[in-house]
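Shown here is a partial selection of chains from the complex, left in place.
Letters A, B and C name the chains as they come in the text, with residue numbers starting at 1 for each one.
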Amino acid sequence: MTGQPVLSMRDVHKNFGPIEVLHGVDLDLHAGEVLALIGENGAGKSTTMKCLAGYQPPSSGRILLDGAEVTFGSLHDGEEAGIVLIHQEFNLAEQLTVEQNIFLGREVLKRGLLDKAEMRRRSRDYLARVKCTVDPDTPVSRLSNSDKQMVEIAKALSRDARVLIMDEPTAVLTNAEASILFDQVRALRDAGTAILFTSHKLGEVKDIADRVTIMRDGAVVHSGPTSEMTEDDMATAMVGRDVSDLYPAKPGVPPDAPVLLKVEGLDVPGFASDLSFELRQGEILGFAGLIGSGRTEAMEGLCGLRPAQADRIEIDGQAIAIRSPSDALDRGLCYLTEDRKIRGLLLDKGMRVNLTLQALEKFGGMLIDRQAEEAALTRAIDEFDIRAGRRDVRVGNLSGGNQQKLLLAKVMQSEPRILIADEPTRGIDIGTKQQIYAYLRKLTHEGLAIIVVSSEMQEIIGLADRVAVMRRGRIAGMLDAGQITEDTIVRHAMGVGADTSGRAA
Amino acid sequence: QDETKVIGVSIPAATHGWAGGMNFHAQAAVERLEEVYPQLDFVLSTASDPAQQVNDIEDMLATRDISALVVLPFESEPLTAPVQAVSEAGAWVTVVDRGLAVEGIDDLYVAGDNPGFGRVAGEYMAEKMPDGGNIVVLRGIPTTIDNERVEGFQAAIEGSGIEIIGMEHGNWNRDESFNVMQDFLSRHEQIDAVWASDDDMAVGVLAAIDAAGRDDVQFVLGGAGMKEMVKRVMDGDAMIPADVTYPPSMIATAIEMTAVGMTSTTPVSGTFTIGSVLITPENAEQFYYPDSPF
Amino acid sequence: MSVLGPIIALVLLVIMGALMNPNFLGAANITNVLARSAFIGIIAVGMTFVITAGGLDLSVGSMAAFVAALMILVMNAALPSLGVGVPVVLLGMLTALVAGLLAGLLNGFLITTVRIEAFIVTLGTMGIYRSLVTWLADGGTLSLNFDLRTFYRPVYFDGIFGIAWPIIVFALVVIIGEILMSKARFGRRCAATGSNEQVAHYSNVDVNRTRLLTYAMLGMLVGVATIMYVPRLGSASASTGVLWELEAIAAVIIGGTVLKGGFGRVWGTVIGVLILSLIDNILNLTDLVSPYLNGAIQGIIIILAVILQREAKAKG
């Protein structure tokens, strides 16, 4: 690597109250280079990035821009210096439109008034660069998560950054979308932009990053060229142990296992229609499909979270009607949302309140048994390895992955017999992923039945006993154990019959 | 005369006891007169602030073609110009209670006497407490009316040895007067009498005195002639030995005179002052209207 | 939000009062202030739940007037058949509770089921109740039959162990409210609803039901407040309860509840109510300033009380 770094940090410490989360971090970003920052959940990656971009002042240490020390008095200074950060959590104003968000804070004017036509045109351009087709006039609240992420990226592109920092940009993207993003990243890199990103998908890191920096517990433990490390090396360096066998063994579901859930003709108006499937005790059924294929809405409809009808729904062989989430919960049917920030957690509250909210009946009678709650929290922290600085931390201040673990713990409080987990490992580090997969498999041994909705192909393949592939709101194929391969899944998802080999229409 | 004439009546809304009584009398008069004079139509509107009253009057002029307006101005100043406009449009104008800021707009003025109201009350106090004493005063909503009354009262007790040891706004409201009186009682060891300046406020004051179990207060003087208070005067209640009139029925008088003016050739213009008189056990009977809501 | 803030403001006010007037700390004055805080206080406890769950209710003042009017009408009407005695008073109390409950349910229904902005619904019902009272009272004042009033009076003025009934009832409402808010499921669900409606929905909280319950509860507490209010002066008119809604909301917010919902505390509200009552009381006990300026002093103290909270928070 040649020349002096564009942006670097030296011996940066960061405290939140009495707790220090960064212990002297050094980092260098070079022009025309992609640096990956990886590490376990809560290692301090997001915090490092925020310090670099001027969103949070370091408690001590120096930030150097072109070799000269800078103190970012405000975000504006960071932006002026050409540093752009895409946050791990969405940073879009929900009520505003896509175009309004992209140009927020730097609107284009013509004769003192907004030049909406121009901004719309440019929004469309930026979106086109990431192959996103949403209309710039759509309010962001109506976008799917992946579209939101693409809008974030378009927004960052519009900034013409010298330094582009992306905090887990691909967590909500499919592989296809991620590769579109990486095309842009390469183009930017070749144009001389310095790029820093994090990801828990080590394959991507291997693919795109020139160098990799590994953090553990708020300190850098390794830094070097990507070419010198395998994915397993990275995982081992992050977690401190070997994680090569990521997925647990599939023992297979006995054919006489009782059917726990039977769905016939489920319709979720506008999103999914005519879904029928069965779920057996001890089974993990994967739901694959492209983003926007309606998996989430179908599951929400099934669990009474949004309007839906069905010809017949049976649990334990008994026909039931599910009109509200509590109808579902009463039967032991529980849904883990894919969207932890908007639908999953009360970010202003603490962990205890979040943990027990869904299953309050289980904690005391009319009055809540505080002791039982605390005990449950202790258990959850232990079982799901939630790393929070303090027990009473505001959940919004937890690291993204730890929020996800808390969400999982929260759902498990209601002791479901049928668990529908939508993108259960979004933002989770590889070590914890392994634990969560093992945990899900353990649940099936205990007699649960599980549906896993996931956009991560490897996860579906590695975990599921059977796979339903959805396309445009319908089940396009149901794959048995022997048929689960990347190829068949993709073909069903794209609308190409499993036995033909033509291209997608 | 075969043509129907419209008489507009614009009064403040019933936001306190006296205004409530006035509203009642206005409606009763309108109902009664509509029967008596089939050729008359009435428009009654109530306003909760001066600006709204101006709106009402504008609407009457623009859409109801009123031939006469009976108005009890919320405040004199803001209503002067709009009422003048009505008069200039050729309609008959009757002003009630509060005079306008400019002379000569009204064809008929049925006047209450606010300074007189305070004076009568003050004179009674002075007479009842020849050796002077400590009194507290509850004032109404801060308005010119209230100022005139209080000034009249203060002028009348001047030199009588009566000292006002506390004065707060009870805003012509029972609850607020109750609170204010409770606090006056906590604050002052010896209160000889209370000028509540209004019968609604007197109700609150009496309840507070009662609850405190204090016997230093010899009497409470209200005002306006609320039927319950008149009754107590009539019955010789020592706490309410007298009352001062300020009859809300003056609005009815005004409406009726206007109606007569509209339908006959009887001359009704001029100024009729409805003075404030002292109600005592001797004359209470003639002020007692058990059917009125006030 | 600081725990100490509102308490400090309250203590400062008490000290100020005590310095200005020796009778301030007398039993009589304390009883007066507490008893008259009871109406707004009871209502403000209900308002705490409504606001915590992300709602608002502007109609409580006129609702109180309306409930009081109904109560008086019913009691007067039943008097000939029931005679002066406990039954007629109980009937009146029942009327107040049921009327309050229904009025609260109406607000809640329009807000949760018809889905109209709470501000608009309660602004509307505020106008409706207020003018119904004027109409019921024919513009004047509705008064309880005199004998009945004498019989009912002790409910405001008497008490047990020297503590007046309104204070006892207020204390009970506060204790139950505090438990509901901080220890019971209901409070948790209110806070979740106000904090993030979607998350609450996905966490099996029946958001509409929770909101509806807060309005119903507030309505019923308006009924309770009215039960205490009517025996005091035995009357109701269009001027009853004017601006109670603003006072109640102000008390809730001074107490540290967040106006946009998601966090509420009942004990804070109580302190807010006491602060507001004490300001009035102190202003009446002294004549520092022209009474015309009372409103200004109130305004300044309210703002200062909240600044004090911020400071205490910044330090604490």
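Rule of thumb we're sticking to: contacts are C-beta pairs under 8 Å (C-beta built on N, C-alpha and C of every residue); 3 or more make two chains touch, one makes a residue touch a chain.
Just so it is clear, the structure is predicted and the values come from calculations on it, not from any experiment.
Colleague: Only one of each chain type is drawn here, so how many copies of each does the whole complex have?
Modeller: Full-assembly copy numbers, per this file: A x1, B x1, C x2.
Here is the rule we go by: only the chains that are shown with their structure count from here on.
Colleague: For which chain is the distance between its Cα centroid and the global protein Cα centroid smallest?
Modeller: Taking the mean of C-alpha atoms per chain, the most central one is C.
Colleague: From the C-alpha centre of chain A to that of chain C, how far is it in Å?
Modeller: For chain A versus chain C, the centre distance works out to 46 Å.
Colleague: Could you please state the distance in Å, as a whole number, between where the Cα atoms of chain A are centred and where those of chain B are centred?
Modeller: Roughly 72 Å, centre to centre.
Colleague: In their shared complex, at which residues does chain B touch chain C?
Modeller: 13-17, 19-21, 23-24, 27, 139, 142, 166-169, 172-175, 178-180, 182-187, 200, 203-204, 207, 211-212, 228, 292-294
Colleague: For the complex, which residues does chain C have touching chain B?
Modeller: 21, 23-24, 26, 28-29, 32, 36, 134, 137-141, 143, 157, 232-233, 235, 237-240, 242, 280-281, 284-285, 287, 291-292, 294
Colleague: Tell me, which parts of chain C touch chain A in their complex?
Modeller: Its residues touching chain A are 179, 183-185, 188-189, 191-192, 195-196, 198-206, 262-263.
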